[in-house]
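The complex is shown incomplete by one protein chain, all other protein chains being positioned as in the whole.
So that you can tell them apart, the chains are marked A and B in the order they are listed, and the count of residues begins at 1 in each.
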Amino acid sequence: MLENFIAGSAALFGDPFTVAIFVFGVIGGMLFGAIPGVSMLTLAAILLPFTSDLEPAQGVMLFAVIYCTGTYGGAITAILFNIPGAPENAPTAFDGYPMTKQGRAGKAVGAAVLCSAIGGISSALVMMAATEPLAKWAIRNIGPPEIFALVFFGLAVASSVGGRTIWKGWLSVLLGLMVATIGQDPVGGIERYNFGFADLAAGIAFVPAILGFFAVSEIFVQAEKKVTGKYDAPPVGMSFPTILELWRYKIAVVRSILVGFFCGILPGIGATLAAFMGYGEAVRWSKDKKSFGKGNMEGVISSETANNAATGAAMIPLLALGLPGGALTAMMVAVFQMHDLEPGPLVFYNSPDLIWIVFAAMFYANLSILIIGVMETKTIMYLLKVPFQFLAPMILLLASIGSYIGRGLVLDVVVMFVAGILGFLLRRSGYSIPGIVLGIILGKIGEQNFAQGMQMVHYDLVTYFSRPICTLLILAGVLTLGFSIYQAFQGIKQKSPAS
Amino acid sequence: MGKLDRSHIIEAGVWFLFFIVFFIASFEFNQPIEIYKFGATGWPRTILLLLLLVMFGNMAYAYYQGHALQQGRVGIADDEAEKTSYDRATFLRVVTALGVPFLYAISLKPVGFYAATPFFIAAIAFIFGEHKLKNILLVTLFIYMIIMIIFMVILNAPLPQGNTSPFYDFSAFMLRMNTKWQQLELW
Partner (left out) sequence: MKHSFKAAFLAAGLVAMAGAANAFECQVKEASMSKPGGFPDRALTMIVPYGPAGGSGQVAAAMAEAVTSLTGVSINRDHKSGGSGTVGMTAYMAAPADGYSVLEHIDDASSAHALDSSRPNPASDLIPLVTSQVTFSQIYIRTNETRFTDWKSFVEWVKAQNGNATIANVSKEGSMERVTMKFITDSTGMSIQQISFDKGAPRYGALLGGQVDALYEQPGDVRKFLDSGDFKPILTIFNERPDVFADVPTHREMGMDFEPLLRFRGFYVHKDAPKDRVDWLKWAFQRGYCEDSYQKFNESKFMTVIDSYRDTEGSIALINATIPQYREVYKQMGLDVK
């Protein structure tokens, strides 16, 4: 492993152009993560078609680096403006934004910098050790039934997070799954739900859906605040925390690394679930539960450590099984495909060099969060002084191009703005936007693998459940669902509802 | 009616309508697939039925608990606290703010990116609070130029060109300028 890592590092730093791409990725990811309204996804979507001119290793490496630094960058806007750069930064805002309002923005950002780096680096180390053996094992043992079971388990977990009630969490995921059925069915290519529009045969892509639900709807919310006169320019000013201050939270950090890594492995939910669970666990183990949500630094630390710990872990299902853990890893699939590669066990087989360049780059990207993060954050403060009426058209245009470029369909721009409007309306209704998006991302994968699995076992459930991993995952999903159902009915009967 | 209020009824109505529309539409493609027992409709119909079941659960929750937050939930957006009520004028402005980007999106096919974008930039700057004509023009020009330099000149991105005259001719003009410009650069 060490020699592979050294070889990967040498390949990464041996070529000036590759280094330039690495630096571009580090800075671009942080910058786009930290500009309110756009996210690392916007940058990734815009860059996607142009990666075909790069070497495969450079293209995949660029996205991996953007993933690491963008996950950190999204924390900055979550802390400063209550706008999470990506869904996985949402829990960071729970305590980070109150800290800003208390004039402790610098402390929160400093904690995010350090913890993102620690979480990311430890995750990168585990990833390097575990991915290859897992990939070799997976090609024999993971087939369509197992992938469907994983999707099922992932959705069962996802639906229990994020809605105001479990019912709304489920409705959100089911809505996403329904949207994913638009287009052609994965077995016979029969057109479904085109409602007379030829372009709908292409189906609903998730990049415009994500851009719409997160970036565009946030712009709409800000616009509404402008219109109703509630918009305040954010306060600026920061002093960083001392190492000693952070040392107090070492247990929270270790706990979040474990939680983050475990969640990150689950395809489809990865970093988002990691951040929510990291935060949730911090609350559960704390002696002072009530201080959370009111500016407790431990909240920021737990969430940011966990989501970056998930970045390395999310690469495992991507590289080992070809299953993306979230929107950005899904775009990495496209980068692979542009170069006639497919992520999955075969990548280790066909292009081990590429893998190790990517691993090395992710390690150094997390390391560079420490150094560049502090400097860049201060620069971003200046960008944020651009008046909103000028920032908004720029962001909307970038998002439009970002969603159009992927498939060259105007439909995707329309979908993005419809998702933006829907997101704007759904934000205050208690539905889970990450749930809808995950439904859209996993719907097609789920249906296709269900069909393939059923065809493979000739619709015989005994054969289906004779596959131990599949059975285990389905069981885990059923247990999760069972517990949620129990909670759901308890919720209906609860005596003193929390306000 | 328990703790149900008008918003719950509307919510349930929207879900029910969604169910009905998608269920009826599924008959359009209800054809068997020779190699797959469940056909094209098996999966979407199963999801629709689950959706209907959960919708009733959601109603039941609202009946007993109203708008109350379920205990022990993690990771919810807390926007609910901010209930905004607008007067008619504000409402119209919010609708415009949501509608203009949508109009821009559907205009891309006939009009194209090159011709539609300046109007979009100006409209958004205006709606989002910039009312000085000079500033709007300057901002429009500035953003349009930046976008064109990045995506047309540097990246040669295939942006929508429109398919109706005179908009398509304008796109063609822009691209011709770009070609000339790039040939100049080569020399």
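One rule holds in what follows: a contact is a pair of C-beta atoms (placed from the backbone, for glycine too) under 8 Å apart; a residue touches a chain by one contact, two chains touch by 3 or more.
All figures in this text were calculated on a predicted structure; none of them were measured in a lab.
Set against the missing chain, the residues A:7, A:23, A:130 or A:201 yield one that touches it, A:201. The chain that is not drawn here is touched, among residues A:140, A:290 or A:493, by A:140.
From the options A:168, A:255 or A:339, the residue with contact to the chain not on display is A:339. Within the full complex, the residue among A:4, A:286 or A:455 touching the omitted chain is A:455.
Checked against the full complex, the candidates A:190, A:258 or A:374 give a single residue touching the omitted chain, namely A:190. Remark: the residues of subunit A touching the chain excluded from display are 49, 52, 139-144, 183-184, 186-191, 198-199, 201-203, 322, 334, 336-346, 350, 407-409, 448, 451-452, 455-456, 458. Although one chain is not displayed, subunit B still touches it through residues 33-36, 109, 156-158, 161, 163, 168, 172, 175-176, 178-179.
Definition applied: only the chains that are shown with their structure count from here on.
Interface of subunit A with subunit B (complex): residues 49-50, 90-91, 161-168, 170-171, 174-175, 177-178, 181, 185, 187-188, 190-193, 195, 216, 220, 223-224, 226-228, 276-277, 279-280, 283, 387-390, 392-394, 396-397, 400-401, 404-405, 408, 410, 413-414, 416-418, 420-421, 424, 427-430, 432-434, 447, 450-451, 454-455, 459, 487-488, 491-494, 497-499. Those residues of subunit B whose C-beta lies close enough to touch subunit A in the complex are 11, 15, 18, 22, 25-26, 29, 31, 33-40, 43-44, 47-48, 50-51, 54-55, 57-58, 60-61, 64-66, 68-77, 79-80, 82-84, 86, 90, 93-94, 97-98, 101-102, 104-106, 108-109, 113, 117, 120-121, 124-125, 127-130, 139, 143, 146-147, 151, 155, 157-160.
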